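I have a structure here, written as C-alpha cells, and I will follow up with some questions on it.
Heads up, one of the protein chains got dropped from this complex, but the rest are sitting where they should.
By letter and in written order, the chains are A, B and C; residue numbering begins at 1 in each of them.
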Amino acid sequence: MKAVVKTHEMGAGAEWRDVPIADVTPGDILVKVEKAAICGSDKDRYRWEPSMGNPNFTSPIIIGHEMAGRVVEVGPGVTRTKAGDLIAVETHIPCGTCIQCMMGDQHICHNLKVLGLNRDGCFSEYVTLPQACAIPLPKGVTSEQGALLEPMGIAYHALSKVKVAGNSVLVVGCGPIGLMAAQLAKILGASCVIAVGKYPFQREMAKSLGATLVITSDPGEVKTAVQDATDGYGVGAALEMTGSVPGVGIAFECMRKGGELVLIGFPKPMTFDFQTSLVRKELKVHGQHGRRMYETWADLLALLKAGIIDPAQYVTSDVPLEEFDKAFELAGREGQIKIVLTPVS
Amino acid sequence: MKAVVKTHEMGAGAEWRDVPIADVTPGDILVKVEKAAICGSDKDRYRWEPSMGNPNFTSPIIIGHEMAGRVVEVGPGVTRTKAGDLIAVETHIPCGTCIQCMMGDQHICHNLKVLGLNRDGCFSEYVTLPQACAIPLPKGVTSEQGALLEPMGIAYHALSKVKVAGNSVLVVGCGPIGLMAAQLAKILGASCVIAVGKYPFQREMAKSLGATLVITSDPGEVKTAVQDATDGYGVGAALEMTGSVPGVGIAFECMRKGGELVLIGFPKPMTFDFQTSLVRKELKVHGQHGRRMYETWADLLALLKAGIIDPAQYVTSDVPLEEFDKAFELAGREGQIKIVLTPVS
Amino acid sequence: MKAVVKTHEMGAGAEWRDVPIADVTPGDILVKVEKAAICGSDKDRYRWEPSMGNPNFTSPIIIGHEMAGRVVEVGPGVTRTKAGDLIAVETHIPCGTCIQCMMGDQHICHNLKVLGLNRDGCFSEYVTLPQACAIPLPKGVTSEQGALLEPMGIAYHALSKVKVAGNSVLVVGCGPIGLMAAQLAKILGASCVIAVGKYPFQREMAKSLGATLVITSDPGEVKTAVQDATDGYGVGAALEMTGSVPGVGIAFECMRKGGELVLIGFPKPMTFDFQTSLVRKELKVHGQHGRRMYETWADLLALLKAGIIDPAQYVTSDVPLEEFDKAFELAGREGQIKIVLTPVS
Partner (left out) sequence: MKAVVKTHEMGAGAEWRDVPIADVTPGDILVKVEKAAICGSDKDRYRWEPSMGNPNFTSPIIIGHEMAGRVVEVGPGVTRTKAGDLIAVETHIPCGTCIQCMMGDQHICHNLKVLGLNRDGCFSEYVTLPQACAIPLPKGVTSEQGALLEPMGIAYHALSKVKVAGNSVLVVGCGPIGLMAAQLAKILGASCVIAVGKYPFQREMAKSLGATLVITSDPGEVKTAVQDATDGYGVGAALEMTGSVPGVGIAFECMRKGGELVLIGFPKPMTFDFQTSLVRKELKVHGQHGRRMYETWADLLALLKAGIIDPAQYVTSDVPLEEFDKAFELAGREGQIKIVLTPVS
C-alpha cells in the first residue's frame, strides 16, 4: 500500500512510499482508511519542529492519527468491533495494567503508545490498530465526521474538567480545538463564552459558533474585556489552547478566585509566580493530554447523533492523500481550520 | 486592655500597648482570648519580612489570628453563638454576597478581610469579631485544642482536595502544617505517606505521627525514595507546604501521571515548564488559601471529639502573651512546632 | 397592610385581612412585594389538601413564598442588601449552625424554617425577611422574572445533581417545574430530553421549549419511547416531578444501569423493590428539597443576564393580589403554567 512515511534523517517533509500492510495479530484489527485529518502535531513532525518531542518518534514511521475507516479484518480475540464496521480511531494505546489504567485513566497510561509516533499511523491506505483504538460509529455518521471526533474530543474533555453550566468561560486560542471548545462551551450551557483569536477569520468563526464575545490576542484587551464581562471578578473557567507563554499568562491573569483552568498546549518554560497566580486565588489547574477512553467518545457520539454538533463543519479542505505536501502547506493558512486527507484507491 | 500592636513605622518587632476594647456592633461578638497561637505569617509580620504582603496590612493593627476564647457579649442580630460559649476562630471574614460567597467559597471571598491583617487580631486580652468567625466548641474541647484547629484546618482542607484513601501521599515540608498533614493523611487512609523534612526533629516527629517514610529535603534523595516507594510511578497526591522554589520543584517532579498536587505556601516567582511538569502528565494542581467555611471545621471537630486527633499535641511551648518577643524568638527554633500565647489577667 | 391569611380553622380557602407590618429587627429586612407567584404547595395549603404537611403550619399565617420586591428598610447588622434594592427571595431560612449548615447545605438545615409555613410569607403588601433570604437582582432583571427564579431554581438544582452534558434525560411531569427542567436540560447540553406530560398543552409547551421527544403519561408508551430513544439501554438521568406513585414507578423503570434519578415531588407510600429497581442497576437516587444557597441562584442569574433563560415566559396570568381566590382557581387549569399575583396599592 501507499503511505506517508517519515524518518529522522529526513529533516522537513515526508515521503510517499510503498509499504507492506502489517499482519493482523491477535487483538489487532486492519482498517481501510476513509478520511484522515491533519493535527497540529502532525505539522510539527512534518516540518521537523523542535516541539512535540520529534526526536522521540520511532523511525521510519507512518504519521497521522486522526481518522475514520472501515474494518477489513479482525485478529483473534477481538470483541470491540468486526469486519465491515465504520470506526473512528482513538490515538492513544494503553497497556491496560499500569496504575493509571487500573484507575480508569488509560489515556494517560504509564506505558502509553501513540499512533503516528510510536506505532504506524493513518496517513496511508490501510492501518492496523489494537482493538482498544476502535470506536464503532453509529449508523448515519460519516467517515468525515468520525475523523474529526478525535480533536473535538480534546475540546470536550477539557470542558468536562470544569464547571461550564452557568459559568463564564474563557477560551484562549481559536485554532481548531479552540473553536470547537468555544462552540461546545456554549452548547453545554456556559452563560458567557469569551474567545481570544489572533486572526479575524478565527474571531468571525468563533462568533458564528456561538461565542458571546470575541477578542484579539492583545493581553490588555483581553483583560479589560474579561473584567467588563464578569463584573470585575474574572472568569470562572478558562481553557488555554495556544500552548504559548503569553497565552498561559493571560489565562491565569483573567481567572477569578476559585476558578478552574485547563492547559492543553505545550508552552515553553516560563517564569511563573505560583503565589499570586495560583495559591492566593485557590485556583484549580488541570493539565490535559488527550481524551477519556471512552466517556468523551460516548458523549460526543450522543451529541452528534442528536444533530447538536457536526464535526464536519470544521473541515475547510479535502485533499487526496497523495497530495499531502499541498495539504501541509494549506494547514494553518488564513481561512483554514481542518484539512482532511482522502486516500484515493 | 493590653495588646500586641504593629505599625508600618516599626520595622521589626511589635509593641505591648494599652488599647480600648472595641464596641460590639450589630452582628459582632466580644471574646475574651484564652489561647492564641503563632502562625508563620505572624512571624513574617513581626520580623517585617517582605513576603506575606506586609505592606498591605492596615496599621496600626493588633496581630494574631489563631485562637480560642470565651464569648463575653454578642451584638444585635447574632445567632451563631452566645455569651459564655467557648469558641475557636476562623481567620477569614467573607462579604457574603460576591460570586465566590454565592458559590459556597466564602474563604476566598472577593472582598476578604483577614484577622490581624485588615482588622484587629487576637494577640490581646479581648477581641471583637464578626459572628461569621465564631466556631462554637463542643463540651470537652479545650481552648488550647481550639486555638490549634485553624492551622490544622489548612492541612485538612489540603487533603480534602485530593484522593487520600489507598493513595500514596507526599508531604513536602514538615513545619507545623506539614506535620499535621502527614498525620491526617495517615488517619484518612493513605496507603503510603512520604514526609520530607529539613530537620531531624521534624522527621522524627513525622515518623511518630505515622508517616510511612521520612526523607531529608535533598531533591535527589526525595526522588529516589518516591520512585522506590511507588514502583517507579511517582505519587498520586502531593502537598507542597514549604512555599519554596525547590519544594515546588520536587513536588512536581515526584508526581505520577494523573496525580493531584496542592500548593499551600508562597514561593517566589520561578521558572516553570508547564509542558513536561503539568500538561503531559495531565496533573490537577490546586492552589489553597485557608479552610472551607465550615466543612473543614465540622470534620475536624468530629475527629477531635472522637479522640482521633488532638491538636494540642503540636504545642511545644506556652508563653504568657506579654512575653510575645520571647515567643517569636522561640518560633521556628529546632524542636519547636507550635507556640501558644496565654493572656494573663 | 393587606394580606392573604390562613388558619387551621378555615378548612379550604384563605382570608383577605388587615394585618400590621412586622417590626424590622436586627438581621431582618422589610420588603415591598412587587410580584408573587403561586406554587403547588400554596394550592395545597389553600385547598387544605392532606399532603404538604398542612397540619404543620404555624397559624394564623400569611401564605406565599415565591416573590420579588423592593427593599424598604434594613435592620441593624444587615449586610447582604440595602434599602432600594430589588431582590428575589429564597424560601428557606437556615439556622446557620447545625451540621448541614456547617457542611454548606443550608437549604436542608436541621432547624429549617420556611416562608409561608413557619413564618409569614409574601401574599401581602409587605414582608419582613431574614437577610439570608435576600437575593439582590442585577440591573435589567424585572420583578416578574425575579419571582419565578425560586421555582426555576428547583429545576436547575435537580439538573445539577446529575450528568446532563451529552446524556439522555427523562423529565416525568410537565407542571411548571417539569417544563423548566426540560428547557434547562436542553440548555445544559443534554443530547436527548424526553418529557412526559399528561395534557396536550404541556406537551406542546415542552416541545417548544426544546424537548427532543414528548410523550403522554401512559407507562407503556413512556417505556417504549425511552427504549427506542436510547438504543434499548434506558436513560442516563431522570427527574421525577409528578410526586405520584406511577411517576416514580415509570422513572425507575426507564433508567439504564448506572443512571441517576432525582425525586422532587411527594409521592404517597408505595411498594418498591430496591433489589431490581436500584441495587442491581447500581443507580444513584437523589431526593431533593429546594435549591442550593446560593449556587443555584448565582447560575440562574448568570443565565438570565445572558438572555439564555427568561423565567417570565412561564407566566400565563397576572392577577391582582386581592383576587387571590380567582388566582387559585386558575392555577392548574389547562393552559396555565404560572400565576403571578400583584399587590395593587
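Quick note on the criterion: a contact is a pair of C-beta atoms (placed from the backbone, for glycine too) under 8 Å apart; a residue touches a chain by one contact, two chains touch by 3 or more.
Since the structure is predicted, the reported quantities are computational estimates derived from the model, not experimental observations.
Residue-wise, the contact with the chain that is not shown comes from C:Val279, picked out of C:Ala12, C:Ala83 or C:Val279. Note on the undisplayed chain: of the listed residues B:Asp28, B:Asp85, B:Glu150 or B:Asp299, the one touching it is B:Asp299. Contact with the chain not shown here comes from a single listed residue; of B:Met1, B:Ile21, B:Cys95 or B:Ile187, that residue is B:Ile187. In the full complex, chain A touches the hidden chain at residues 25-27, 75-80, 95-97, 99, 101-104, 136, 292, 294-295, 297-298. Residues touching the missing chain, restricted to chain B, are 156, 159-160, 164-168, 187-189, 191-192, 212, 298-300, 302-303, 305-306, 308 (touch as defined at the top).
On the side of chain C, touch with the chain left out of the figure occurs at residues 98-100, 103, 105, 107-110, 231, 233, 236, 243, 248, 256-258, 263-275, 278-290.
Following the convention adopted for this analysis, only the chains that are shown with their structure count from here on.
Separating the centre of chain B from that of chain C, both taken as means of CA atoms, is a distance of 41 Å. Residue numbers of chain C whose C-beta contacts span two or more other chains: 298.
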